[in-house]
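Below you will find the structure I want to go over with you.
Only a single protein chain was left out; the remaining protein chains are all shown in position.
Labels A, B and C are assigned to the chains in the order they are written; within every chain, residues are numbered from 1.
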Amino acid sequence: MPAPEWLRIRRDKDVPAEDASLWVKCPKCSEMLYRKDLGDNAYVCMRCGHHFRMHAYDRINLLVDSDFVEIGDHITPGDPLGWVDRRPYPQKLEADREKSKLSEAIVTGFATLEGFPVALGVMDFNFRGGTMGTVVGERVTNLLEEALRRRLPCIIFTASGGARMEEGMLALMQMAKTTQAVERFMSDGNLFVTVLTDPTTGGVSASFAFESDIVIAEARASIGFAGRRVIEQTIRQKLPDNFQTAEFLLEKGHVDMVVDRRQIRDTLVRVLDYAVDRKRLAPALKAVPEFAGA
Amino acid sequence: MPAPEWLRIRRDKDVPAEDASLWVKCPKCSEMLYRKDLGDNAYVCMRCGHHFRMHAYDRINLLVDSDFVEIGDHITPGDPLGWVDRRPYPQKLEADREKSKLSEAIVTGFATLEGFPVALGVMDFNFRGGTMGTVVGERVTNLLEEALRRRLPCIIFTASGGARMEEGMLALMQMAKTTQAVERFMSDGNLFVTVLTDPTTGGVSASFAFESDIVIAEARASIGFAGRRVIEQTIRQKLPDNFQTAEFLLEKGHVDMVVDRRQIRDTLVRVLDYAVDRKRLAPALKAVPEFAGA
Amino acid sequence: MNVIVEREKSLSALESRIEALRERDAGSDEVKQLESKVEQLRRDMFGNLTPWERVNMARHPKRPLSSDYLAALDAFDELHGDRHFRDDPALVGGFAKLRGRRVVVLAQMKGRDTKENIRNNFGMVSPEGYRKAKRLMELASRFRLPIVTFVDTSGADPGLSSEERAQGEAIAACLVTLAKVEVPVVASIIGEGGSGGALAIGLADHVIMAENAVYSVASPEGCAAILWGDAARAPEAAERLKLTAADLEGFGIVDEIVAEPIGGAHRDGARFVEKMLDAVDGALRLLEPLAPDALREARYQKYRRIGAWHDDAATRAVSGA
Partner (left out) sequence: MNVIVEREKSLSALESRIEALRERDAGSDEVKQLESKVEQLRRDMFGNLTPWERVNMARHPKRPLSSDYLAALDAFDELHGDRHFRDDPALVGGFAKLRGRRVVVLAQMKGRDTKENIRNNFGMVSPEGYRKAKRLMELASRFRLPIVTFVDTSGADPGLSSEERAQGEAIAACLVTLAKVEVPVVASIIGEGGSGGALAIGLADHVIMAENAVYSVASPEGCAAILWGDAARAPEAAERLKLTAADLEGFGIVDEIVAEPIGGAHRDGARFVEKMLDAVDGALRLLEPLAPDALREARYQKYRRIGAWHDDAATRAVSGA
């Protein structure tokens, strides 16, 4: 089915070139990888299958049919606590914007996947370690509310170090805020899918990441509530290597599937195909978005 | 509040005198107990607290304010499989009737507890080891349906060796039948409480016993799905003494409370008082029962 | 020892002799005679099976397993885990397509060999398996997908740790959920239907049973041990328990029987699997038009009727069949 008129191109954003070198060394197997080949392989090591962390816009490009309409990018962080540690919080944000070419730790918008219109959120570890502050909470909530209005399925890729300390309790409260939005969205019968990528921990793992209908874990991702070091301190022994990996979680029954990044798009399309009644989506496809960003 | 007119006396049934002797020996502590004292102490050993198994009508007398209207006693067992093992099934039933002074392994009816009108079911291990055949399933279902019609709370005391082999798959299907009745009853917002007494195992433990709002286990009762001997054969070692006891299950989180038999009535009254809106019950109190048995 | 396997051995000498002869001279009278003799023997041996023989058929090592049915679906995407404790490989579930239709499938997984059986606990499901099933039933109901189950288990896992994790509660929760769901549920008893552990995914709007499958309140061995203290009297117990498809159809417990080829489903496994899927498809086609309330009411009444008791008040016998 053709992409509806409102799915306008938003892919002209600057994609970061963090490291200009042509070659990248795999941190797992030490293979030297040609950057372009790596990009063509969805940032998965051609030799050992190691999944490199991925930029939000690269991820989006990997998923969508053609167009992506970003919403919520007008929502940007403040400094409610007047936070200073080694540097003031606004300076840290500025540095992160510079480094990541992102306005915050999540990108949200609409797109089609194999013709299925979806609301899509992608977190990025490059921005403040993917921590959830007010803006992440607000953008996720906004995305779910807009998806609910259109009765679209919603897919969120998580990557997060937890709640953002620099916004204190306002950050923690985003767990409550996003949860309420998820609950309202799902209660209306809409499909919610989360894809947990490396790493998904803390407040995000204890809120929307595990509140979805289908929880997909990206292969080899590290996923858990408490940090590894905290647990090691608690139990006073080293944890096994596979602890908190996607594969470990599958065995422990926490996630529906573990999927190699190169199969994630196809998997999502199949899940949409199973769970979404196309008849229900028909009006959504025709809907004109009224959100400010489109 | 006075017992309504329809709560007519049904306590003139013969209560069994299985053993005419005046003294009973406690199987736990070997104390010789005077039978009348034991009855006055709710059949709990005055020395060690051992809970003797109890006759259904004795149990009912221990609970109700004054009157008990039995329903479902017109539902009596057939012999659908033409079952014979050492003896034909009808002969076994006859012997059980003789021994237990009961028409089947459960007694069902209506009563008030401290003024609260309730539907009440009490299983009895003396009849075919409390096994659930067609009649138990039918009486439980009937009780829940009548309770639903009147929007009364329902309390069932379980004591069961599981599904009744002599009725084959018809017995197993009572798990499905009673479950549907429970589901329909609870979906309408009515309170369902089960009290698991010694022993509650097999098909009853895997259906209505654990489907209630509040699961109370009588102190020291043995409760589980698989039989102790089966498990010992499976794991090829002896099980610890406390395995499958009420107290073990409390630790494992399976039951809401473990209550000494002498406190069960008070506990039930408190639960009714917490969970039941008396306003909701007012019409029920006035209702005239239309069931055949009353 | 499986009595069917034993009997097949005695046939196989004859069968290989025919095979050898056929290679030399397919149309000869000798071959034809032998072929009709084998055919007759097969009919004699397998044409009219006793309940105990059916128990052995249901446990036959070559019988089609849930894995064969899953493989024959148009598509299957497994969904794992109870979200709390463990993914139980003894009960597999997920999204599937069956004859083009989107469904949620749940299946009890006996293994084909020892390795698989150890992995899958011989198809005996643990509480977390039933809790996964419950979760997927709710998912199906949420997205209005019919539920299709394949029952094949000697019973729920009777181990120590399953008891510690509330096996009874787990089965009960499955039953409640199946009573509640607002979508069609079709269960197929494909091999062994072992007691409550089978029923946990067997409460359905339409129950289909393979001709030689068995479905019993207790295993014949267990029953014999209880009754006579002698598990060797299992054949006798099998007789009494009325565990065959025909018996259960008579009781109103089974709605449809899928006939097996003479000698059992494994003699033409792939085709039998297709026949079973056709039956499931047919049942779904009839159930799908029903509104959720009508569907649930019919399900309620189906089980409401099952049983055989006397109603002394009405002075008439009431029976469900």
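Everything below uses one rule, namely that a residue touches a chain if its C-beta (ideal position, glycine included) is under 8 Å from a C-beta of that chain, and two chains touch if they have at least 3 such contacts.
In this text, all values refer to a predicted model and were calculated from it rather than measured experimentally.
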Touched by the hidden chain, restricted to displayed chains: A, B, C
Sole residue of A:47, A:74 or A:278 that reaches the chain not shown, by the stated touch rule: A:74
Option from A:24, A:45, A:152 or A:175 whose C-beta touches the chain left out: A:175
Interface residues of subunit C (partner: the chain not displayed): 83-85, 127, 131, 165-166, 169-170
Hidden partner chain, residues of subunit A it touches: 74-78, 80-81, 83-86, 134-135, 137-138, 141, 163-165, 167-177, 179-180, 182-184, 187, 202-203, 205-211, 224-227, 230-231, 234-235, 239, 243-244, 252-254, 292-293
Sites on subunit B contacted by the missing partner chain, in the whole complex: 189, 191, 210, 213-215, 250-257, 267, 270-271, 273-277
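The definition used in the following text is that only the chains that are shown with their structure count from here on.
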Most widely separated chain from subunit B, with each centre as the mean of CA atoms: A
Inter-centroid spacing, subunit C versus subunit B (mean Cα positions, whole Å): 33
In subunit C, residues with contacts to at least two other chains: none
